[in-house]
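Each remark here refers to the structure printed beneath this line.
Every protein chain of the complex appears in place save one, which is left out.
Lettered A and B in written order, each chain numbered from 1.
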Amino acid sequence: MTIHKGRIDERVLRRRRRVWTYLVLVGLAVFFLFPLVFMFVSSLKPDGRILSDVGGWRAFLPVGDISFDNYAEVFDRVPVGRFLLNSVLVTVAIVAAGLVVNSMAGFAISRLRWTGRGVVLSVVIATLIVPFETIAVPMVYWVSQLPTLLFQNGQLVYDFGWLDTYQVQIVPFIANGFSVFLFTQYFSSIPTALDEAARIDGAGWFTIYRKIAVPLSGPAFATVAILTFLPAWNQYLWPSMVVQDEKLRPVMVGMQYFFQDNTAWGEVMAYTSMITLPVLVVFLAFQRAFVSSVAASGVKE
Amino acid sequence: MTATISPDTRAASAAPKPVSRPKVHHERRSARRAGWAMAAPAVLLLLAFLIVPVILGFVLSFTNARLVSPEPTTFTGLDNFVRAFTADPTFLRSLVNTVCFAAVVVPVQAGFGLLLAILVNRKIRGAVAFRVIFFIPVVTSIVVVSILWKFMYQPDGLINSFIDSITFGAWQGTAWLNDPSTALTAIIVLSVWQAVGFHMLIWLSGLQTIPQELYEAARIDGAGTWQQFRHVTWPCLRPTRVFVLITITIAALGLFVQIDVMTQGGPVDATSTLVYHAVRMGYHQQQIGYGSALSLVFFVLVLIVALVQRFLTRDKD
Partner (left out) sequence: MKRKSLPIMVAAGFAAVLALGGCGRATQESAGAPGEITMWTHSAGNPGELAVYQQIIADFNASQTQYKIVEQNFPQGSYNDAVTAAAASRKLPCLLDMDGPVMPNWAWAGYLQPLGLPDDLIKTLLPTTVGRYKDTVYSAGYWDAALAVFARKSVLDKNAVRIPTVEKPWTLDEFDAAVTKLKANGYATPLDLGAADKGEWWSYAYSPMLQSTGGDLVDRTTMKSADGVLNSPEAVKFFTWFQQAFKNGWADNAGPVGNQRFIDNKVALSYTGVWNAKDALESVGDDLLILPPVDFGKGPKIGGGSWQWGISAGCKNAEGARAYLKFSFQDKYLTAFADSQVVIPSTTAAAAASKYFGDAAPLHPFAVLSQKFALARPATPGYPVISSTFEKAAKDIMSGTDVKPALDTAVQAIDTDIKSQNGYGF
């Protein structure tokens, strides 16, 4: 009799806990979403309305003069397609090259014994501290001295200065202390017995990296992919300094097109809504791998 | 931060084969070569695009270099540093603000992130949807976020309207960004809002490595929710915890974009931070030598804090 009652109590308790959890989660969801709802709803309103509505509930409601005009005007003012293409190119290049370069370094630091390993790790960690704005100017001086290859009049030519290229937006950001650090952490948690077995079988270290470490590190790759994608996509100070040709500009520099003497707020909202979307899509695609559970015991083949 | 070796692999490495000396030597050399080869691309790139500019910046901090100037640059030794600490009240205020900001944001964001991770880790329907929702602010550019929140912090803006309705008119809120005593708090709220989703995910991946058996064992022993947390969750999260703390600290100390977009260090320096002051002096005021000196002070500060943190969380390994 008592056991039966206990089980009912437990179920009631569990349901109450679930209801509370849901309430809290929904409340938090509202907290996290409301500015973005505001942004999206404002993108449908004319400028004057946005500013007048800003103080009340109407800011969240698509009422009044609703239209997609702002979106149309954005395309008139800014070559959105071109900017999106540039951002995608630059970001994918940074992420892809970064995954390769940083995971190799992480593997080397965590699994191999070589002189200087400790120093390199310390230096990598030290680079985490550096905020980009403080080295932006020295970087510009430096980057404008670097040699590059050019096709000119049908032949390869050496030129100086990386300004106004794709590579200036990509190469400085491929190696990333944070990513190396994450990979180092993750690889350390993979048992070394597999390496030893493979070495005994005569495998080279690169093969071990490729065939053993990498396939087991799905979550780490997904994590680093997202973490490098975000800052790469949101870059704006650097491209506005070093990219002069409009054909090469990324999406965030386009944001500044709207801040003239009269800021076109509606278009700003429309534009930011448009550029946030691809990032969301990427995140949705990767997030499952990002938080997938790692087999905690044993190792899967 | 080290691996947990499972029983399987321990068995595999239980019986090492005897190995001859030249083979060991060969092993070590091949490991060294492979190590350098694989780390080389990253090291070279970091050297070229981070270390070199940082060194350039450091050198500049001992000069009176200007961004735009036909005057020759001269070495001025420690003048910039002396100036920062004795003749620049904005710098000292920035130092205080930066430390205050970090001191509040680190525990709040870490704790809030952990709470969210625990909530989202529960086996309820829609957990994934919530996980995504909490991460959306992270995905949005901080520039956009700053602009949106600036709108909302206006005296007749959303935040105050919300407060007004919640308290039934008892409190109308205040001019958040214009009041020296509330400006930094306002920035803290929006910074946490934007970044906590990211740390929630880090905590979450940590939480998901905790084997369920441990929880079941604790439950069988009669442990309630809080005790399960204290004795199972918290200890198992140690490596994640260290990582989260360090990343939040470094990001918090480097606060810049929100200040640049929303308050420009005001009102009356209440929101000026080290990085913002360094950029304002070095770039807007064109005193690149002085700005680099301020950046150097910033690096040293963060280095010290990171080392202290690492020391405090190091032991018991």
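Quick note on the criterion: a contact is a pair of C-beta atoms (placed from the backbone, for glycine too) under 8 Å apart; a residue touches a chain by one contact, two chains touch by 3 or more.
From a predicted model like this one, the values you see are computed outputs, not experimental measurements.
> What chains on display are touched by the one that is not shown?
By the stated touch criterion, the chain not on view contacts A, B.
> Touching residues of chain B against the unshown chain: what are they?
64, 66-71, 151, 154-156, 175, 178, 180, 264-269, 280, 284-287
> Given the full complex, what residues of chain A touch the hidden partner chain?
These residues of chain A touch the chain that is not shown: 47-48, 51-52, 54, 76-78, 89, 93, 96-97, 100, 137, 140-141, 143-145, 148-153, 159, 161, 163-167, 170-171, 210-211, 214-215, 218, 221, 236-237, 240-242, 244-248, 253-254, 256-263, 265.
Rule of thumb we're sticking to: only the chains that are shown with their structure count from here on.
> Can you check how far apart chain A and chain B are, centre to centre, with Cα atoms defining each centre and the answer in Å?
15
> Provide the residue numbers of chain A that touch chain B in the complex, in ascending order.
Touching chain B: residues 18, 21-22, 24-25, 28-29, 31-36, 38-39, 54-57, 59, 101-102, 104-105, 107-109, 112-117, 120, 123-131, 133-139, 141-142, 171-175, 177-178, 180, 185, 188-194, 196-197, 199-200, 204-206, 209, 219, 223, 230, 233-234, 236, 252, 255, 268, 272, 275-276, 279-280, 283-284, 287-288, 290-294, 296-299 of chain A.
> For chain B, which residues are in contact with chain A within the complex?
My answer: residues 1-9, 12-13, 17, 27-28, 30-39, 41-46, 48-54, 56-57, 60, 67, 116, 119-120, 122, 124, 126, 128, 130-145, 147-149, 151-152, 154, 156-158, 160-161, 193, 197, 201, 204-205, 208-211, 239, 243, 247, 250, 254, 256, 275, 278-279, 282-283, 288, 291-292, 295, 298-299, 302-303, 306.
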